[in-house]
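Shown here: the complex without one of its protein chains, the others still in place.
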Amino acid sequence: MTDLTSFSAAELAGLVARGESSAVEVTQAHLDRISAVDDRVHAFLHVDTEGALDAAREVDSRRAAGEPLGPLAGVPVAVKDVLTTKGIPTTAGSKILADWRPPYDSTIVRRLRAAGTVMLGKTNMDEFAMGSSTEYSAFGPTHNPWDLSRIPGGSGGGSSAALAAYETPLSIGSDTGGSIRQPGAVTGTVGVKPTYGGTSRYGLIAFSSSLDTPGPCARTVLDAALLHEAIGGHDPLDSTSIPAPVPDVVAAARLGASGDLTGVRLGVVREFAGEGAEPGVLAAFRAAVETLTKLGAEVVEVSCPHFQYALPAYYLIAPSECSSNLARFDGVRFGLRVGDDGTRSLEEVMSATREAGFGPEVKRRVMLGTYALSSGYYDAYYGQAQKVRTLISRDFTTAFDQVDALISPTTPFVAFPVGARTADPYQMYLADLFTIPSNLYGGPGISVPCGLADGLPVGLQVMAPTMADDRMYRVAAALESAVGPFTPPAL
Amino acid sequence: MTTTLPAYDEVVARYEPVIGLETHVELGTNTKMFCGCPTDFGGAPNTRVCPVCLGLPGSLPVANRAAVEATIRIGLALNCSIAQWCRFARKNYYYPDMPKNYQISQYDEPLCVDGYLDVEVNGEPVRISIERVHMEEDTGKTLHVGGATGRIHGATESLVDYNRAGIPLVEIVTKPIPGAGAMAPEVARAYVTELRDVLRSLGVSDVRMEEGSLRCDVNTSLNLPGEQWGTRTETKNVNSLRSVERAVRSEMIRQASVLAAGGRITQETRHFHEDTGDTTSGRSKETATDYRYFPEPDLVPIAPDPTWVAELKAALPELPRLHRRRLQQEWGLSDLDMQSILNAGAVELIEATIAAGTTPTAARKWWLGELSRRANETGAELADIGATPEQVAELQGLVDAGKLTDKLARTVLEHVVAGEGSPAKIMADRNLEVVSDTGALTAAVDEAIAANPAIADKVRGGKVAAAGALVGAVMKTTRGQADAKTVRELILERLGVQG
Partner (left out) sequence: MAAISREEVAHLARLSRLAVTEEELATLAGQLDVILQAVAQVGEVTAADIPPTSHSVPLTNVLRDDVVASCLTPEEALSGAPDAAEQRFRVPRILDEDVAS
């Protein structure tokens, strides 16, 4: 029998539904794969073997009882360790939460359980989702299955690497500036940042509340759509959740897979198609544009003049919000406490705890945000960045008057070697150059593999208007049908 | 400090005070501001908490509709404009009773602005301008352990209970109030009193200052006539209406003494002490805390629909001032009589007593007479004296039914105040009912006549006024439990004289 880990989620759900394979078999195959390769990949921070097998048995018994099963029942999923899981360690990649077991489930995790998916465990990430390489995890970096000496992107490197290593067919990420799409691009997998408000943030440990968006990761566009449908939709526990049905992303992915994009107008973002990206990335992107044209799409160039200010605006807004969001990690109600020796005051213990519990990138951003929100600097920094945010959103709406969706490379460079960019924080920030505008605007973005450069995957990003997530699925599925799939060398 | 403080009239002869009041009201909603935890008091520690009000990672706030409505209603009752669009903001500072180390509040975009509240001080109308009314969340409660006094100073550790964290708070801020002169303390008290009555009439809070559901911070500054306003201090821990007045007065005297000695006033927080009546220095605000306010990204703006606001406005109850005016008419009182009821803080008590079935005259008599006298003696608020309107009405009912004389009723009331139960029960327990059994009374009367033959003769001879001595004798033998009028009639009857 073919190795169960090589199937897509849609195929696995079919096998389970038809009784050709049990959910327990599917789950066990993935647990075995994790045992076999994760010491080298390090995609997982926690594997919930017992919980996964229990959930799988539950699906099998429901099927045996003739109960209706959802479209992903029995399919394994890995969850970025930034989403709370009741009773199961949730660290956000930080030492400060090393031993924390939340007393509640995030909405996404509740929906995953309700859909009959099998949660394998929690995946590695840059601490508090701040980073583009997973090197800022307090628990050691994740390695890219395409080349173990390279980074898998970040912050959700664990979720994407687990897909590329065939440890899971589905995973969940969170995208604040590109943390789903950029790892997707450099691991040759699909990563989706849904419309902000289209997926619930309840139980997502906040980095930057106005930007954070949980979303699906998969090896195929259809699988991502199926997962998107399972986790998306209105949640009364999140005030910023949009009270509307999930766009029909599954139908759009199926439509796109036919390979016909006739009548679709795509805009290449002029500002992102020239400088700033590696030649190999640009070459793969241009080839993909050719392919899209061959599939019937009309491709034009559009200008988004304020996109060049997206990165600086982002690095004011996100740190500002994070400086406040991370204030609660003080060693009082949960998590690490350091230095409480009976002589120190609370303030000293808090400061010692945060000093010991946070890594360097988190400290940089907390301090940067504290600075940007200070009364003397607020207008020049945080206030001005919010105005730039408005202008970037206007660029998007102007562009979407002309085209159905925008396209660009997902990230300027392919997977870089571990350690290559940690010395200069700003060089790391550039990884999110092309993904950040969508976060500031709130619209959806998808990264789909479009080619290779020097044997490493390159992703194409499709950006769509808010709540038009289906449009980008159609384009991505069409490209996938023409150029994919991209399979990494065997581990 | 050994400095002799100046007399109050010297202070106000030399300086002009400017006061301002910030009042926090805990709303009486079922649930907290941003989560579904109940707001009831008295639960065991940390039993009214959830991921949201504990500030656990990943949790998110959702605003309570009832709290927003209550805030709009307060704004409307205080004649404010209701913002067409406003936001919540985060106020960032570290303190362990605040689970997220920021408080969700409102900053430059409050829900209600620019209102006023009319109050009366010694019969004179005073209009207090309201700057803003905004929503925020309460903090948890910290228990300081190891210190001598249970206070933070000297404690070795603290224990935190988050049951109160997240309870909806409304903050009501006045504009600075200049020009009150010597009346500043009374103006402050009158404002808080009127505000409390307004809030109570709206039914948005139980407004109990002692329990902290109504908290008041008083800003005070002094300046020489014609000069700029002085540096202000903010006095906290002002937990009763009487304390509001005392706090302003004592802070005015303290500041005057500092200024007179050539010193300058430090901008700081001061704490009022109920026992001594003075304030002591708290945190200095010289190095003003930068709260790094920014719009709360986890909540969306509040944009009250004009129709919604109009509906809330139409449903406002009669506000205390109009209500009082109507009561005065119904009760047929002069301005002066009404004023004395107001001064005693007895309007609602009398109203409730009447509602419980007694006449305005009787209700007023009890509350302004016997009960006010006791309240003055003990320094308690009339409402906390220990007698309820229902008990007072019941007491008057017993008098009306002839079961108690006025004098006996006062005795019963003393026991009511002492917490012995209802008037009827006390009357029975203590055997205080009027002796109305005519047989026993007749015996007592006959005894008195027999014991005082000379007086009896005088009465028989037409000197009816002399009967008073016999009445006194009967009252003495019945230990005051007979009705004097009945006794008198009985004496005259036994002596064969027409009354």
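Just so it is clear, A and B label the chains in written order, and each chain counts residues from 1 on its own.
By our rule, a residue touches a chain if its C-beta (ideal position, glycine included) is under 8 Å from a C-beta of that chain, and two chains touch if they have at least 3 such contacts.
What you see is a predicted model; the values in this text were computed from it and never measured.
K.L.:
So which shown chains sit in contact with the chain we cannot see?
P.N.:
Even though it is not drawn, that chain still touches A, B.
K.L.:
Touching the absent chain in the whole complex: find that residue among B:157, B:311, B:384 or B:447.
P.N.:
B:157
K.L.:
Taking the entire complex into account, which one of A:15, A:368 or A:414 touches the absent chain?
P.N.:
A:368
K.L.:
So which of B:64, B:174 or B:353 would be touching the chain we can't see?
P.N.:
B:64
K.L.:
Can you list where chain A touches the absent chain?
P.N.:
Within chain A, the residues that touch the unshown chain are 100-104, 196-197, 210, 236, 239-240, 242-243, 306, 309, 311-313, 315-316, 323, 327, 330-337, 340, 342, 344-352, 354-355, 358, 360, 363-364, 366-368, 370-371, 380-381, 383-391, 393, 424-426, 429, 440-442, 466.
K.L.:
Mind pulling the chain B residues that touch the left-out chain?
P.N.:
On the side of chain B, residues 29-31, 35-38, 44-51, 54, 56, 62-68, 85, 87, 93-96, 142-144, 146, 152-153, 155-162, 217, 236, 269, 282-283, 289-290, 294-295, 297, 299-305 touch the unshown chain.
Going forward, only the chains that are shown with their structure count from here on.
K.L.:
I'd like the Å distance between the centres of chain A and chain B, where a centre is the mean of that chain's Cα atoms.
P.N.:
56
K.L.:
Under the stated contact criterion, what part of chain A meets chain B in this complex?
P.N.:
Checking each residue of chain A against chain B gives 83-84, 90, 92, 97, 100, 102-104, 106, 201-206, 208-210, 236-240, 320-321, 323-324, 327-330, 332-334, 346-347, 350, 370, 373-375, 378, 382.
K.L.:
Where on chain B is chain A touching in the complex?
P.N.:
51, 54-63, 90, 92, 94, 96, 99-102, 158, 160, 290, 292-294, 297-300
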